[in-house]
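Here the structure comes first, spelled out in structure tokens, and everything after it is commentary.
Only one protein chain is missing from this complex, and each of the others stays in its spot.
Right, chain A next:
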Amino acid sequence: MKKILFLFVAVLLFVTGCSKSNESSSSTSKSGLDDKKIVKIGWQNSGFPSPFTFDTNGPGGFLRNSFLFDTLTWKDDTGVIPWLAPSWEVSEDNLEYTFTLEKDVTFHDGESLTADDVVFSYNYFKENTFQWNTDMTKVASAEKISDHEVKITLTEPYVPFISEIAGKLPIIPKHIWSKVEQPLEYQEDEALIGSGPFTLDSYDSATGNYKFAKNENYFKGDVTVDEVQYLATENRMLSLQNKEIDGGMTFNYTEVQQLEKSGYGVLKSEPTGSAVRVVFNLKNEKLSDKNLRQAIAYALDRSSIAEKLTGNSEVMVGSAGVIPPDSTWYKKDVKQYDYNVEQANAILDKLGYEKNDAGIREDLDLSVLVSSTSKEAELMKSMLANVGIKLDIQTVDSATFSTAMAEGNYDMSITGHIGLSGDPDFLRLWFSGQASNSLAGKGVFENEEFQKLASLQLKQGNEAERKATVDEMQDILAEELPTLVLYHRPFYYVYDSSVFSGWFNTYGGISDGIPLTDNKAVFVDYK
């Protein structure tokens, strides 16, 4: 028995001893940091980062993939910039895009990247879907003109092509992928060979940690750090304070303020590019009446909802026209619904929903569907009770949520989104039922005028004309209110500026409007 006791003490000593020995080991590795510049960022596991297997649950997978692979165009703080293609020409009918390619680009394995690879990639992705919503049905063909010139022909005019396809679709090496028939199952090291600024040194699928190493021969310019690590920490802000990571994203403004006071750098996403919104079921008998939807809009004090949830008094109340006020596509005098209880009551009375003695409109009980706990729903419940509407909150997990949405088994639902500052074509995708993010697309908005404008803006090469069309679309959305944006939620990137401070906000958001800071261009000295 004494032996067992001894063993137990030994284990205890071992565990306590470990913490000490580890401190010394981390200090030795810190002295090693002096010659190597390493940036550690907190983000959850995003899957094996090949173009076919990255995780599409959130933008992490696409961003990890973009570190390894390049696209013809890219975006930085000024907007769309040339990347693999230094220049391009568009035919007058907006159907043909001719790209000139950079000459001395090599893949990580030393093979050079030529027009063949671009043509191959566009054809390969027509067969095998790229995971980050890229509508390849718009591409008719890709042809090689010379070793460094490619012509891409579209099936119909698609003005957002430069950012929404050319800026998203990774160019993959023909010599590797031409042999691959099941790209989803191809998870060899070769599947990660691209031309990007980093190579993947290691990825641990169990823990979800990534280590990217600098590509020494990057065509676009010097890569300014030696290593970028993505660590799947449970609580980013705590890990940041514990020095486990050097930067991480959060929505919590109170935390942001504390950390800013203690000397951390903070970058707020601008434009916000995101929204938390109520989706109305337009097939619902009562909610199909736009007057009721408007009454609900008047009854909700959305600035107070936003203030309570973000912890920040400087809030951006949701625009009724969906596009956030800080986007260049926003229409300035679009109709808005300020908090106005009298007006809400007046509309509801007029609609014939009468209050009983207790002040409750008995004929009007609605429910709101939320996935995971939603404080917005709680606040809405008390605000709607003020005008006599009884709101029932239904909480379900996300798969159940989207099934209910798809089947139309809901009155209202609350969802969060990003991508609102990118190309305004998202309005068409959201409300036409063509794209199927249930949070966005399933509630088809059957408004002929809107659908007409939505297809028109796709063809308008002249930006001013397109803006006018998008303005009209916002007017319709604001009047009809198929959805009510509660607020535009800011993202904060909090970082240790002594480690790396070159972060910037991408104009309109990375790719299709991702409002995060981990744009690969941050680490490349290309100007």
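Here are some notes:
Operating definition for what follows: a contact is a pair of C-beta atoms (placed from the backbone, for glycine too) under 8 Å apart; a residue touches a chain by one contact, two chains touch by 3 or more; residues count from 1.
In this section, contacts and distances are computed from a predicted model.
Taken from the listed names "Extracellular solute-binding protein", "Anti-anti-sigma regulatory factor (Antagonist of anti-sigma factor)", "ABC transporter permease" or "NADH-quinone oxidoreductase subunit I", the protein name that UniProt assigns to the chain not shown is "ABC transporter permease". Set against the missing chain, the residues A:80, A:95 or A:238 yield one that touches it, A:238.
When the full complex is taken into account, the listed residue touching the unshown chain is A:402, out of A:402, A:421 or A:474. The hidden chain makes contact, of the residues A:112, A:153, A:209 or A:284, with A:209. On the side of chain A, touch with the chain left out of the figure occurs at residues 1, 4-5, 7-8, 11, 14-15, 17-19, 21-22, 25-26, 29, 40, 47-48, 52-53, 55-59, 62, 128-129, 131-133, 135-137, 184-185, 187, 202, 204-209, 211, 229, 231-235, 238-239, 242, 244, 274, 371, 396-406, 415-419, 426, 429-430, 434-441.
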